[in-house]
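Omission of a single protein chain aside, the complex is shown with its protein chains in their original locations.
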Amino acid sequence: MNKRDARIGILFASPWILGFLIFLTYPLIASLVYSLTNFSILRPPKYIGFQNYRELFHDQVFYTSLSNTLLYVAGAVPLSTIVAIGLAMLLNTKVKGMSIYRTMFFLPTLVPMVALGTLFLWVFNGDYGLLNAAFHKVNVTPPNWLGDPTWAKWTLILISIWGCGQAMVIYLAGLQDVPVSLYEAADLDGAKAWAKTKSVTIPMISPVILFNVIMGIIGAMQIFAVPYVMFPGGAPARSTYFYTSYLYDNAFQYQRMGYASAMGWVLFAITITLTTIALKLSDKHVHYEAN
Amino acid sequence: MSQTNISRSQSLQNQKRFKIAAAHVALVLLSILFVLPLIWMLSTAVKPIGETMTTPPRWIPSQFLWGNFKDAIAYDSKELGYIPFLVYARNTIIITLLAVGGSVLSNAIVAYSFARIKWPGRDLFFSITLATMMVPFPVTMVPTFALFKWLGWVGTFKPLWVPAFFASAFSIFLLRQFYRTIPMELSEAAKIDGCSEFRIFTDVVAPLSRPALMVVALFTFMGAWNDFLGPLIYLVDQKTFTLSLGLQAYQSQHGGTQWNLLMAASCLVILPVIVVFFFAQKVFIQGIATSGLK
Partner (left out) sequence: MTLPNILGVTAAAIVLAGAAVLGDKVVSRQTRTDRVTVIYWEKWTGDEAKEMRKVVDAFNRSQDRIVVQYLSISGVDTKTMLATAGGNPPDVAGIWLENLYEFSDANALTDLKPMADAAGLDASYYIKNYYDPLTYNGGLWALPSTPASIALHVRPDLVPKEYSTPETFPKTIEGLDQMVDKISKKKDNGDLIMAGFLPSNPGWWNWAWGPYFGGSLFDGKNLTLDSKENVRAFDWVRTYAKRFGAKEVQSFQSGFGTFASPQDPFMEGKVATEMNGVWKANYIRVYKKGLPWFAVPFPYPEDRKDLEGHSNLSQDVLTIPRGAKHPKEAFEFIKFVQRQDVMEGLCQGHGKNSPLAKVSEHFFNTHQNTYIRLFDQLARSPKAFNPPAIGILPQVRDELNVAFQEVSTEQKKPDQALHDAQQRMDTLWATYKDQVLNR
């Protein structure tokens, strides 16, 4: 490593270094500082110590929005993962017209949030919706998707599964990297389909699974746009009021930026905790290729 | 060959054929399921308003109001007032163009530095970079807003594309993995020829990285085109809105919505993305595959 290389290396990396300092380090520290103040953006921040955090821990809506978010993560991430892997495995069978199928599964992820939200307001509509029409055809009483506090969350989970195309594409790429020789060896051992999946496929793509699951958790924890459009105010009765919705309202509707910053840091702490748990669990189960 | 061997390979063949047929059936059913809501969107877009809400839902409109697409982008619709769809489209194109350009440029060069130049603290900093992907957007949202406010950029497009010129963790990660698959010998040969690091980057590595750069470009494009929270916070005057934000204008604030026009507008908004994706598909998949997210 010579001096010239070091200089050029840092020079090339400088956009990111600057970006890292300006858009990440500074906001993180600033947000921590703001969280210790009462900051209503029209007046300079006033230091109030840990009062925001104390208030947060007594705030019913904080717990409601947090539990809504965690429930959503617990539902959306595993289900999307299973569906995405399943679809990728189907696509990996090298049937004809693969690129058409691939596009069709990927298409939903290209739809902007507002359009998605309003489209699904339609699909899940109690009287006129697509989904309930199907239910009525088979004479089953459908749940009240949009009006029932329990089912509203499931609506959002189903929508997230529908949007698993991005993860699916990454899984597909991972599957295509699995050496065929391993499958052939399993075949010779007389392994059936499920056994092959369990002992060859899953372990071989486990790093990809880990990556997608972590990205999935991080993304799901921040859900905002679709509920904003479909369930204003977290209707019905705050059952779809998520953490970021409450954070946004505090910052921009109620002018409580200090309080919102405290919420942001709590979210950060929870996200890191969940990610660390995922990583620790993965040590036992994830199989890495020798580099 | 003995009888048992022939029948064994036959049965394996039959198994394989059955599997492929089953896969076909599953794929057809599932892909229809996935695309169904979008077809519904298209069908609703061309319906007269009275047919958008019927029990049971109508798939085929009684008349195909292709004019709805024109109405959706018309400047002064009777029902909704002034919705400058084309203005929103122009704004979105400007912002997306800048974001994609900045993203490709900055990520290409930054990832190169992580992958192919040795400098002190490089690997530690890379781990930190990965860790930054864990920082949820809401945490930095408020101070970043305050920063842009201090710069006087709130109400302009700048907060939506300037950060793209400073690279992003995800794209750095993707590109770095890709660059590492390019043999160092190529760089070394160029060095012996007297090329500067920059020339190696532009003449040797970059041309080989097209698939991966396409992936970065495509992800950035989709992110910028569909971004909702950013424009919501930073754009003020209605004439500066983007499409994703402007679609909300079709949703009346006071209940009830011009559904068919909203769906028509949404179809128009999705169209460019679908077109871009369709043509870039192969390169895109190739890019992800070779970047090896492992």
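Here the chain labels run A and B in written order, and each chain numbers its own residues starting at 1.
The rule we apply is simple: a residue touches a chain if its C-beta (ideal position, glycine included) is under 8 Å from a C-beta of that chain, and two chains touch if they have at least 3 such contacts.
Being a predicted model, the structure only gives us computed values, none of them experimental.
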item	value
Options B:N68, B:T129, B:S209 or B:T240, residue touching the unrepresented chain	B:T240
Option from B:I95, B:A167, B:V205 or B:C267 whose C-beta touches the chain left out	B:I95
Touch list for subunit B against the chain that is not drawn	49-50, 53, 79-82, 90-91, 94-95, 97-98, 101-102, 149, 152, 154-158, 161, 199, 202-203, 236-240, 248-249, 252-258
Residues from subunit A at the interface with the omitted partner, ascending	38, 40-43, 46, 48, 55, 58-61, 121, 125-128, 144, 146-149, 233-238, 249, 252-255
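As a working rule, only the chains that are shown with their structure count from here on.
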item	value
Mean-CA-position distance for subunit B and subunit A (Å)	16
Of all residues in subunit B, those that touch subunit A in their complex	12, 19-20, 23-24, 26-27, 30-31, 34-38, 40-41, 44, 53-57, 106, 109-110, 112-114, 117-120, 122, 125, 129, 132-147, 163, 165-168, 172, 197-198, 201, 222, 225-226, 228-229, 233, 243-245, 247-248, 251, 257, 259, 262-263, 266, 269-270, 273-274, 277-278, 281-282, 284-285, 288-289, 292-294
Partner subunit B, residues of subunit A touching it in the complex	1, 5-13, 15-16, 18-20, 22-24, 26-28, 30-31, 34, 41, 87, 90-91, 93, 95, 99-115, 118-120, 122-123, 127-130, 133, 136, 162, 165, 169-170, 172-174, 176-177, 187, 193, 207-208, 211, 214-215, 218, 221-222, 224-225, 228-229, 243-244, 247-248, 251-252, 257, 260-261, 263-265, 267-268, 271-272, 275, 288-289
